[in-house]
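With one protein chain withheld, the remaining protein chains of the complex are depicted in position.
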Amino acid sequence: MKKLICLLLAMLIMASMLVGCGGNSSSDKTDGWSGEPAADAGTDAKEPAAETGGEGGSEGGSKVVSIAISENLFDLDPLNSNSMPARVNTFNVYEPLMEFDHKGTSGEFTYCLATEHSVDDTGCVWTFKLREGVKFHNGEDFNADDVVCTFQRLVDDPSLSCANQFWPYLESVEKIDDYTVSIKTSQPYAATLISVCYTPIIPNEAYAELGADLFINGAMYGTGPWIFDEWVDGAYTHYYKNPDYWNKENYDPYYDEMYTRYILESSSALAAHLSGEVDAYVPANGIDTGLLSQYEGRDDITLTSIDTGTFNYFGFNCANGAFADINCRMAFEYALDRQLICDTIYGGAAKVPNSVVMDCVPGYDPTLEPYEYDPELAKEYLAKSSYDGHEIVLYSSTGLNLSEEAMLACSEMLNAVGFNTSVSIVEGATFTTIRKEGNYEVFYINDMTVGGDISKYIAQKITGDSHKHGLKDEKLMELATGILLTIDPDERAEISKEYARYTREIAAPHSIMAQFNCTYAIDNDVTGIDLWTDGTYGFKYVDHV
Amino acid sequence: MNRKIIAQRMRKNPFFIVGTITCTVIIVCLFVIPYFIPFDAQANSLTEMFGKPDWFSKGFEGHIFGTDQMGRDILARLLLGGKISLAIAFVVVFIQVVVGTVLGLIAGYFGGIVDSIIMRTCDVVLSIPNLVLALAIMAVLGTSVVNLVAVLSFSGWVQFCKLTRNNVKVASNMEYVHASQALGSGSARVMFRQIFPNVTTHIIILASQRIGWVILLESSLSFLSLGIPAPTPSWGNMIANGREYLTLYPWIALVPGVALMFVVLGFNFLGDGLRDVLDPKRTS
Partner (left out) sequence: MGNYILRRIGQTLIVLVCVSLVAFFLIRLAPGSPAVLLLGDGATDEQIAAKEAELGLDKPLYVQYFRYIAGVFRGDLGMSTQYRMPVSDLIANRLPNTLRLAFFTVLLGLALCIPLGIVAGSHRGTAIDFFAMFFALLGQSMATIWIAVLNVYVFSVVLGWLPAVGTGTWAHYVLPVVTLGYPLAAETTRIGRSGMIDTLNEDFITATHAKGIRPSVVHWKYAFKNAVCPVITLVGMRLGAFLAGAIVVESIYSWPGIGQLLKTSVGNRDYQLVQSLLLLSAFLFALVNLLVDIINSLIDPRIVLE
């Protein structure tokens, strides 16, 4: 009897654990790791030729592509996609009115859900003609109501990341007829078209029914070439090909299914790619150069390097502490051997930019020289400064790749010219708080020129001063506002040039450290992964050779 | 117990002998070798990154175990990191022993409500997993050596407390304890002079086994970037930082990993040996 009870109890523990296991068997098959011996023929990355060559093999089997990225997805809401995985997810499923090549305001724009656009003389009213005959994945027709619904949501809730990142001046949206809408901004915002490209259109009828719960429930209905199937938190997102995609004549993907996998540990992700479990590895900021040689001898994988607009910079607190003094900032600038750090710690995959207006941004001035490494000059500036020798903490975040190494090297260089610095690499949330409260003297972090334009950077970090640089400099603010509000491209480029020269002159509020060259690894037979020069990427048009 | 018997058991017990030798050799190395090598464990040398181990081809002048991702000499870091890891482990275990034993004595001696409160506190600490507690506390306090010691100490005293308390429960019913109380000895005196000696053996055994545990937990915290902050090396953060380069520059992670394994192995041998040696139940 006792034995029986004992056995029952033991079973209970086991059973309670197996509850989950029960549901496992069905998901086993659909997980679609291309390395697994399941039914999905034609995707085994190791022998693509053999698999796809045999016509019998792929018949009936679903063709799957699987792409690994390095961050986790947290939020499905297309208008709140703050991170790379969220943006990738959003633009696989949803489409904006226009698309572009991420090369800033002077880039090449193409029509997506719009077919025509115009702007009035004030530069504030943008009118779009919409494409007819497009359907959302739930069968709803695409028309002006959907666009109005989307932009109205941004107007109503400016805390949505799409609104606060891309629409600082959005005022209203108006339906003119079923296939014409106009969007009004309170200021003539230079990056309006870029913002349009970052605004995915959501279906109004479905949204009216459930509100934002629509996305939370995973009811992701877009117009794009991929239909959202499921998101398994911490693991992957799965999409099916949209058989009724409106733009089928231009893009009809070879693959029937796509997986985006979230693999945060870079060595594991690399191992997964090398063993053929995924078909491409596209981490944020590229693959660490220290790991690249693992791909040597792999003829089936192509490494692609892109000179991007992602950069790392120091932010000074110009209101309090040592760096309120321009001489201190100057000493800082000349004390750093940026080239050495780019060549060694960043493994040569970085170069020293002359200012935030980098070579991938309109208004780049090649004649402007970056600060040279000149410890003697740094010492001179430091001697002139009011620096009292107190300890300066170089803050950085654990979330930033190689932050510890870079900060240690910088600290050593700074100490060599007479600064007294120490390094503190803090956890991301703590870092954000320190910065938000202006509780620092200098910090080190990365940023990117989203869309190949510095509007977002300027709006948030200079005029918005979200990191509390505390610099009260009228000329700087005037130039910054000029970059935001000038629509004429040539005039804007001139202002950008002047801005670059001026920030370099006052060495504030930021000191640009390195601009990155990102390398991604993609199987030879996979094409169409967009790797843009701003350091972002998109998988919408993925295809097969 | 008879010292002679213990000494005799020590000589006979292979685990004890191996453990003692390993630990002694490692500790001696940690303190002696630094005088021979010309490198600073924390000085970066960006031109010498990822240097291959020279082994002993250049004597102590070369990088015996190579250099890491900052061009720092791995042997120098290994020795400094070992000292720090071991120092932390000893301090942490000492704090755990003191806190755990005192609370255990109090709980076991007084019983009743005091016992309940202390035991429930133990349950609370036990039911929040070590790493989680560390994750939360380090996020609150920030990473520093002192905070790390605090976190590690906090998560491990419970075992000492429970062990002491259970032994005290048994010991406090002994006649000599009652006699001592009848003679008017104060609580503190009875606790520390009469009861405490009964539990020391168990505490020594547990403490020697905990050294390794602390070193291992520190390495897990380093993986979560919650270990000893840069630039100070510890074996945990050396492994954690070197793991990315395992395929290309394996020595960066392998060397501290192997060192850590030997030290923990040494202390585990020592702990097991001590248990056999000090076991009061054994008579031979």
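Just so it is clear, A and B label the chains in written order, and each chain counts residues from 1 on its own.
By definition in this document, a residue touches a chain if its C-beta (ideal position, glycine included) is under 8 Å from a C-beta of that chain, and two chains touch if they have at least 3 such contacts.
A quick note: this is a predicted structure, and the numbers were derived from the prediction, not measured.
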(message) Checking the contacts here: which visible chains does the omitted one touch?
(response) A, B
(message) Going by the contact rule already stated, which one of A:Gln460, A:Thr481 or A:Asn524 would touch the omitted chain in the full complex?
(response) A:Gln460
(request) Sort through A:Ala271, A:Leu340 or A:Leu377 and give me the one touching the missing partner chain. (result) A:Ala271
(message) So one chain is hidden, and I want to know which residue out of A:Ile67, A:Ile434 or A:Ala507 touches that hidden chain in the complete assembly.
(response) A:Ile434
(request) Can you work out which residue in B:Val140, B:Val170 or B:Ala188 touches the chain that's missing from view? (result) B:Val140
(request) State which residues belonging to subunit B touch the missing partner chain. (result) 15, 120-121, 123-124, 126-132, 135-137, 139-140, 212, 216, 219-220, 222-224, 236, 239-240, 243, 246-247, 250, 253, 257, 260-262, 264-265, 268-269, 272, 275, 281
(message) In the complete complex, the non-displayed chain touches which residues of subunit A?
(response) 2-3, 5-6, 9-10, 12-14, 16-21, 23-24, 27-28, 31-33, 35-36, 38, 72, 74-75, 77, 82, 158-159, 161, 164-165, 168, 212, 216, 232-236, 261-265, 267-272, 274-275, 277, 294, 427-430, 432-434, 436, 456, 459-461, 464, 466-467
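One rule holds in what follows: only the chains that are shown with their structure count from here on.
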(message) Which residues of subunit B touch subunit A once you look at their complex with the stated criterion?
(response) 43-44, 46-47, 49-50, 69-71, 138-139, 142-143, 225-226, 229-231, 241, 243-249
(request) Using the touch definition up top, name the residues of subunit A that touch subunit B in the complex. (result) 266-267, 270, 288, 290-291, 293-294, 340-341, 344-345, 398, 404-405, 407-409, 412, 423-427, 429-430
